[in-house]
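Excluded from the complex is one protein chain; the other protein chains are retained at their positions.
Order as written gives the chain letters A, B and C; numbering starts at 1 within each chain.
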Amino acid sequence: MRTKDEFIRSLRDGRTVYFKGEKVDVTTHAFFDPIINHLGVEFEIPEDPQYRDLVTFSPDGKERYSRYFKIPQDSQDLLDRSRIIDLGTRLGGTVVLLIKEIGTDCLFALNITSKQMDAELHTEYFKRVSNYYNYCMKNDLAMAVAQTDVKGDRSLGPSDQEHEDYYVRIVEEKNDGIVVRGAKAHTSYGPCVNEVMVIPTRNLSEKDRQYAVAFAVPANAKGVKMITSPFGGTTRSGFHNPISASHHMVESLTIFDDVFVPWERVFMKGETQFAGPLALRFVQYHRFTAISYKAPILDLLIGAAILIARINGIADTSHAREKIARLIAYSETVKALTKQSALNCRKVEGVAIPDPVYSNIAKWHFASNYHQHVAFVQDLTGGLTVTGPSEEDVNSPQTGEYVRRYLAARKGISAEDRLRVINLIRDLTASDFGGYNEILQIHAEGSIEASKITILREYDARACLDLAQKLAKIKAA
Amino acid sequence: MRTKDEFIRSLRDGRTVYFKGEKVDVTTHAFFDPIINHLGVEFEIPEDPQYRDLVTFSPDGKERYSRYFKIPQDSQDLLDRSRIIDLGTRLGGTVVLLIKEIGTDCLFALNITSKQMDAELHTEYFKRVSNYYNYCMKNDLAMAVAQTDVKGDRSLGPSDQEHEDYYVRIVEEKNDGIVVRGAKAHTSYGPCVNEVMVIPTRNLSEKDRQYAVAFAVPANAKGVKMITSPFGGTTRSGFHNPISASHHMVESLTIFDDVFVPWERVFMKGETQFAGPLALRFVQYHRFTAISYKAPILDLLIGAAILIARINGIADTSHAREKIARLIAYSETVKALTKQSALNCRKVEGVAIPDPVYSNIAKWHFASNYHQHVAFVQDLTGGLTVTGPSEEDVNSPQTGEYVRRYLAARKGISAEDRLRVINLIRDLTASDFGGYNEILQIHAEGSIEASKITILREYDARACLDLAQKLAKIKAA
Amino acid sequence: MRTKDEFIRSLRDGRTVYFKGEKVDVTTHAFFDPIINHLGVEFEIPEDPQYRDLVTFSPDGKERYSRYFKIPQDSQDLLDRSRIIDLGTRLGGTVVLLIKEIGTDCLFALNITSKQMDAELHTEYFKRVSNYYNYCMKNDLAMAVAQTDVKGDRSLGPSDQEHEDYYVRIVEEKNDGIVVRGAKAHTSYGPCVNEVMVIPTRNLSEKDRQYAVAFAVPANAKGVKMITSPFGGTTRSGFHNPISASHHMVESLTIFDDVFVPWERVFMKGETQFAGPLALRFVQYHRFTAISYKAPILDLLIGAAILIARINGIADTSHAREKIARLIAYSETVKALTKQSALNCRKVEGVAIPDPVYSNIAKWHFASNYHQHVAFVQDLTGGLTVTGPSEEDVNSPQTGEYVRRYLAARKGISAEDRLRVINLIRDLTASDFGGYNEILQIHAEGSIEASKITILREYDARACLDLAQKLAKIKAA
Partner (left out) sequence: MRTKDEFIRSLRDGRTVYFKGEKVDVTTHAFFDPIINHLGVEFEIPEDPQYRDLVTFSPDGKERYSRYFKIPQDSQDLLDRSRIIDLGTRLGGTVVLLIKEIGTDCLFALNITSKQMDAELHTEYFKRVSNYYNYCMKNDLAMAVAQTDVKGDRSLGPSDQEHEDYYVRIVEEKNDGIVVRGAKAHTSYGPCVNEVMVIPTRNLSEKDRQYAVAFAVPANAKGVKMITSPFGGTTRSGFHNPISASHHMVESLTIFDDVFVPWERVFMKGETQFAGPLALRFVQYHRFTAISYKAPILDLLIGAAILIARINGIADTSHAREKIARLIAYSETVKALTKQSALNCRKVEGVAIPDPVYSNIAKWHFASNYHQHVAFVQDLTGGLTVTGPSEEDVNSPQTGEYVRRYLAARKGISAEDRLRVINLIRDLTASDFGGYNEILQIHAEGSIEASKITILREYDARACLDLAQKLAKIKAA
């Protein structure tokens, strides 16, 4: 397994990453500095003896690899996977690391779907997928998944768009591989990984054959161009922004400008009937990842709420107690649903899949209630969240004394500690980073509407209908 | 184990039960007829080969007893208990049978608390409890628990009331036992059980010694008088009220008019410091029972919603889909939390206790969202729920033809089947029985406020506080 | 204007009303007794000097008529109309009287639409409408409106149904009028009015000409048959059901079995393009009626909540205060939106129409939050709502003493008064009548979905779009 330094060095590979309109070296550019340090946590965790057994595994009893690569066989594997996602995110200051999670979500989906394609179409995709899986695992690579096409007019399919490149497509087939063109939106950590995997984003119809494509390229492949988004927190004051100054995500608009992909890295080519199933399979894993990495931010909301309520001297008021009880219920409901998703797993092609009904209820519950629970924490914190003084005011000889005298709260709590907690809450909920969090909770890993559709499709209502029909004394309607 | 007939005969024991101001024989009075038939289900289930193994157990490998009596040792015992509660309720038309559940909840609580009392106070309560437990188990008795005192002014404790009988109390101590006086409100199925167990309802202070009393009496004990509540559904039309015509609960105001209790049935006498803990222990089990018996009604709401949406031809509309998805999420969230309560059980005195955080979140979630989900089902059903014709109109030669012609809906659905589903929904949600259900969901097994208090008290927030303090870079506040 | 007795006598006119499959005389049948007494309130109010000026008007300065007939010219007329609807409902124990409201809603709609039809199609409907309006006003008639067709498969239009009578239609045209056939669901108070007006329920297409029909018939017209719904509260105990024992609505399935309508009472005949507009115009008035008659029940929820909280000794707890504050906010929000609907009225054909955006927001707010606010009141009331004793228990020498001793609450509150308030709340929220209320709030006067559609269609978003475009610095999108 690699060290943090090896990881960082591996990113100095000539990749084409743009930031604010300029090509940059992500290993030296100031914007990327906290992001890469943050991702380095992923490589430090296995070096810590207290975590090693949890976060690594040895498929052959000899070499140890990241446990993210363990193909889940049962509920316990999924529970373990959930735990290591939680751990990484927790040590990453509630910001998911996601350079192993999403890639293995995709590899598991490819594993299952390639077997099904081979069985039905007599292709040989599974072998390619297996080789690629081993390559990533053995080299301990950081992986991104670029799934969401830019889509153009969302009410139209790929072939019906005004512009034929609104979905990534095969523009040429060569002897040794294919050439792809198009763009994928919001590729998480794209500029900071070794490998970029690409899969379709939706069901395709027969006429969409050129869009039915799945493949993987190294991040420095010729023609791959990543336009980095600058949003989501960029300040460097650890006092003002205690989380985001050292932990935040980055996303790119990832351009495939006629990128060549050799056959061994092509995992779907024109099999439109498997585009939707592959997309869905990935999503089944990825929503489980999604709900697994929410635990730390849920814990943080509870912890921050309790802390600030104590500091502000309102911990025993009925309204504070109500809000804290709601935060606990919110958090533990998501966790219980997540566990139930692992415990109710389904097996397909020998691989365990988290129960999609529970994982989507968890995601829906989380996503549709996040803003309200943020509001509870902000309510406990007070207006000072955005009207308080700056780090420099605390340290200035002209103003520091006033700040310390007047902003102390309950006896025994210094103004500075109070401001630290307030700043934590502002950073988490009422800042560029807080805004990023709100958007992430709603949109990442599939929309709220997608969760409802999945629940309706996957739920087995037979016991419910039986009971209703029996009590109504009617035959099936 | 007893047959249904044996159970019914056992109720003909001279007990003092009043209905509408008159003393009645519950085995022959028309009001009690559906209730006793409903409770008979409890005795029919073990006779059914498909259920026998699930609902009975054999502690000594010889005799089989109701599994309700199995003292839980681990998560699996609690999950099994949850399943048999679900089964009984499901076969009882979503109406909990509760003549074994609540009694064993109380016996488990007495088991634990009596051991703790004996250890601390050198009493010999555990032996009495064990003997009584064996007596109930071996005779397959039906049991009620009378916990909620009538309370008078709720803002005052027992000793501070205007009237000293607002909480059940010991009025005399004799050589061979005690004499108790007072009244307990809403004793579920009180008039139809063999045994009534009594425990305190709250924490008591030193001056409340006479109120610190726990005991059991047979339902026909001299001085026990039950005033039956007539509410909650009393019609006899299986067409108009397909559930409640054959399944509903009954509650009594249970009077203890100087009732003598021999020592072997006295389980607490003046130990005020254990009154609260015993009350709480019972509640810990009983809230788990509560959330376990909700599953059938949740399934029924989903099933009824899908059925009526199909019948009304609106199953594919977005608003119907939204409502059904919400019903599923509501139901499965309660179930996931219930399972987590069993899986996270705690052991005290060698006995497994369901995790109170999860069971109370489940109860809170259920209770505070029930009315809204009822509204969703009513919305899908339409105004005809309360404006439709009667059973007699369907059968009358003068009106039947009109009803059949005009109230048919989607092709293939007869007016009669449509009305049967509508009547099911009205009975369940918009009737005396539906009103009973609404009150039950809010108040039974402890209030919503009680759940919040328990969650706040029992939740271990250390991980949350650690994370918040670490990220805020402060020491503990 | 008529007296209550004159009104009752007028119902003894040979009409064909069925109850439980049998033809009945509504003026003597026990089921109708409280309904007719309840409706009598409508005729008693104008006799009370304190109300006379409010509830009557004199178009010519001579004769006084019910103010319901005053065709609204401005906001003040609508505010007055709202007040008299509130008053009647309040004196009717929160149950809307609705034998003047709905009829005049329909007359106003016919007034406007007939003018528009005459202008566009050179018909002479307005004259017929005016004559009929004068006839109803001068004879002080009770009127019902039968609008909702039985509809069959809701996803199909009238002409596409399996059965051509699922919408009321013209089956024959004669020299002196038309013959109509079909059925209308849930006609409020149909069996107890003098006149039944019929209008279309939806937009119609060209092929639906036979369904484009509006007319009025006396309730005893040959071929009019009303099948009375028995639901919604039928007990006669003023103690158990203090409201519904003397006040409740009644609905009928109203059959038009080849009913002849003379020309002067035909207000639409085949003008499909005006079917939707007439339906909509009626609804615009009727939703305003709907929100106007909610005020008393909203007041009652607040009053009952405060009373029971005081009686139970919990009025000062934070959770009770929270619930009462929410009840007040709920009530006053509906009232403020109602007033705004009147204040923002639009004028069409010289007649003032309540603003449909505000009336529909009011209705949506009321309908989608009713169940939750009922839950708050039930929560404050306690389990005794459905576990308490009967009237007979209170009066029985055997049990009365126990009830009085044990069910007293806070000092100074007798058990009987406590039970009276509890019974009021059970009757209102947790009974057949309470269930009727829940269904009524959701479905009467148009569904929640219909309100949303209206809001979206009627809202003028220009100021909103202007601001967004200006701040985004873009041209119109």
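Here is the rule we use: contacts are C-beta pairs under 8 Å (C-beta built on N, C-alpha and C of every residue); 3 or more make two chains touch, one makes a residue touch a chain.
Computed from a prediction, not measured in an experiment: that's the story for all the values here.
Undergrad: Counting contacts across the entire complex, name the shown chains the missing chain touches.
TA: A, B, C
Undergrad: Using the touch definition up top, pick the residue from A:Asp140, A:Asp208, A:Glu251 or A:Asp299 that touches the left-out chain.
TA: The one listed residue touching the chain not shown is A:Glu251.
Undergrad: With the missing chain put back, one of A:Glu6, A:Asp25, A:Glu172 or A:Glu438 would touch it. Which one?
TA: That would be A:Glu438, which touches the missing chain.
Undergrad: Kindly state which of the options A:Lys222, A:Arg410 or A:Arg462 is in contact with the chain not pictured.
TA: Here the residue in touch with the unshown chain is A:Arg410.
Undergrad: For the chain not shown, which residue from A:Lys225, A:Lys269 or A:His286 touches it across the whole complex?
TA: Touching the chain that is not displayed is residue A:Lys225.
Undergrad: Over the whole complex, note the residues of chain B touching the chain we left out.
TA: Missing-chain contacts on chain B: residues 318-319, 322.
Undergrad: Tell me where the left-out chain touches chain A, residue by residue.
TA: 18-23, 148, 150-156, 162-163, 165-166, 182-183, 185-186, 225, 227, 229-232, 240, 251-253, 255, 257, 312-314, 319, 368, 370-372, 374-375, 378-379, 381-390, 392-393, 395-396, 398-400, 402-403, 405-411, 426, 429-432, 434-436, 438-440, 442-444, 447-449
Undergrad: Touching residues of chain C against the unshown chain: what are they?
TA: Contacting residues on chain C, toward the hidden partner: 90, 93-94, 238, 242-243, 296, 299-300, 302-304, 306-307, 310-311, 321-322, 324-325, 328-329, 332-333, 335-337, 339-340, 343, 357-358, 361, 364-365, 413, 417, 420-421, 423-424, 452, 455-456, 459, 461, 463-469, 471-475, 477.
One rule holds for everything that comes next: only the chains that are shown with their structure count from here on.
Undergrad: Shared interface numbers for chain A and chain B above half of all numbers used, same, or below, different?
TA: Mostly same residues: over half of the interface numbers shared.
Undergrad: Counting only Cα atoms for the centres, state how far chain A is from chain C in Å.
TA: Centres of chain A and chain C (C-alpha means) sit 52 Å apart.
Undergrad: Need the CA-centroid distance for the pair chain A / chain B, whole Å please.
TA: The computed centroid separation for chain A versus chain B comes out at 43 Å.
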